[in-house]
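All protein chains but one are shown at their positions in the complex.
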Amino acid sequence: MMKKKSDILWPLGFGAVFLIIWQLYGFHRLLDLKPFQLPVPSEIIMTIFKNLEKVSGDCLLTVTGAIAGMAIGSAIGFAVAVTATLFPKWGYGGLTVISAFNAIPIVALSPIMNRWFSTGMGQKIGVVTVVTMAAMAINAYRGLNDLKPFSLDLMSSYAADKRTVFFRLRLPSCLPSVFTALKINITSAMIAAIVSEYFAASTSGLGFGIKDSLRKAEMAMGWSYITVSAIVGIILYLIIQAVERRAIKWHASQK
Amino acid sequence: MKKNKATAALLWTAGVVLLWEGVAFFLANILHDKMANAKLPYLHSIIYTIAANFSEISNAALITVSKAATGFALGAAAGIMLAVIMSISKTAEKIAFPYLIISQMIPVLGLAPIIFNLVRNMDLSRIIIAAYLTFFPVAANMLGGLKSVEPEKRELMYSYAAKKRSVYIKLMLPFSLPYLMTGLKIAAPLSITASILVDMLGSKGGIGVKLLYSLYGGEKDIFWASVLVCAAIGMLSCFIIILAEKILIPWKKTSSGGEE
Partner (left out) sequence: MNNTPEITIKNVSMVYNDKGRDVTALSNVSLEIQKGEFISLLGPSGCGKTTLLRIIADLLQPTSGTVEVCGKSPREVRLEKKYGIVFQSPVLYDWRTVRKNICLPLELMKIDKAEQNNRVDALLEMIGLEKFQNHYPNQLSGGMQQRVGIARALAIQPEILLMDEPFSALDEFTREKLNEDLLRIWRKTNKTVIFVTHSIAESVFLSDRVCVLSPHPGRLSAVVDIDLPRPRTKEMRESPEFFNLVTKIRNSFEGV
């Protein structure tokens, strides 16, 4: 128990010291910054509460886009993984092509989606979809195909058909990898949604908020948006982790 | 088997190219979409544009890539260093580990405009942002590697009474190399993304600037050419790391050598 306590106290203490130095303008002195360039933590928190309605509205918008895009992207990615598993000869090449999508910079995607979709939401969902496809496809494929040794042999000893093998063996054993992909995707979905808003025609959302406040030199407001997006990112991640814990109790990673 | 996979990938690439051309044709000649040229121009015409403006576009891309590469190198070095320090000192690990985990949950790229605003120097902020985006995945993966060294492998070193330095040089670092490469593979396109993003936030002379100007200036050809080049350098960065991995980790090959 004592060990547990120090595990929490060390990082917490470090974080507190960091915030206190920041609050007391330590970083301003160190990096030669004016107070208006880098708002202190208390100012950021005050700003969040003062603009709670606007910030939370923008936040909701971005999160909606991120989750919708992630759902579509993950579904497509999973479908690709399943296809690649069922038709290994040709499917695997498709996986390679999809994984190349992984390396396309989000910033290059956003303007394209801008042209395809007239609404900010459509554009956001479009970008997030493309960004989240690859991670799911790759991870799900791995899960569907890296089976425990002899488990396929066991199935064929029961003379199980392809369908049974898929539903009884492959699908359950790919769950851990699917959750790994979802955890990667939730973060990249938020990033993609925010970055797409930097360049969107729309005038709302966390990304637009960050950019607009900086343009208007409202640094505290910009930092509030950053803080909120960080908190939302953590919460979404923890939600997926909690679902994972319930869904795959049997897996070694959950012990 | 390997050849088969290569042909499949090649055919798929050909398929994507055909699909692109097909959709472009469909938009332009069947839907008669007036925006067809903006929504999806023919792939061959984009490539033609790149060829026609090659020196201009490649110069812009080079600026973006070189800054990304500098940041990538710095961030990777810092990430490796932190991971090594964390593996040596329990206290350092306790302090930094939760933050490394959290860093994977928050949209770090969101901070880019803020850093750009603080630094006010486009080259420097390009490097800083690329570095800090590289830092997290590299540190996390490297630490993962250092921590997965099997106890027996360490005991062997202990039984030889090896110095800490030798343990790291001969065991810990080579063992973690595959993990490090995974981190670098994630980080490489990120650092390119970061560099392009800073271009677009208001720099001069990068590929992102080309992209942004052509986007608002209505030069459709240049816009699409820039987008394609951005995608290409992103993929290229990943490909370089994969190539480096192949060269640096020859023992990963699972060719069957000896049977008794």
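Read from first to last, the chains carry the letters A and B; within each, the first residue is number 1.
One rule holds for everything that comes next: a contact is a pair of C-beta atoms (placed from the backbone, for glycine too) under 8 Å apart; a residue touches a chain by one contact, two chains touch by 3 or more.
In this text the structure is predicted, and so the values were computed from the model without any measurement.
When the full complex is examined, the chain removed from view is found to touch B. The chain not shown here touches subunit B at positions 150, 152-153, 155-162, 166, 170-171, 174-175, 177, 249-260.
Note that only the chains that are shown with their structure count from here on.
A straight line joining the Cα centres of subunit A and subunit B is 17 Å long.
Against subunit A, the residues of subunit B that register as touching in their complex are 4-5, 7-13, 16, 35, 38-39, 91, 94-99, 102, 104-111, 113-114, 117-118, 188-189, 192-193, 196-197, 200-201, 208, 211-212, 215, 223, 226-227, 230-231, 234-235, 237-238.
Residues 6-7, 10-11, 14-15, 31, 33, 37-38, 89-90, 92-94, 96-97, 100, 102-108, 111-112, 114-116, 186-187, 190-191, 194-195, 198-199, 206-207, 210-211, 214, 219, 222-223, 225-226, 229-230, 233-234, 236-238 of subunit A touch subunit B in their complex.
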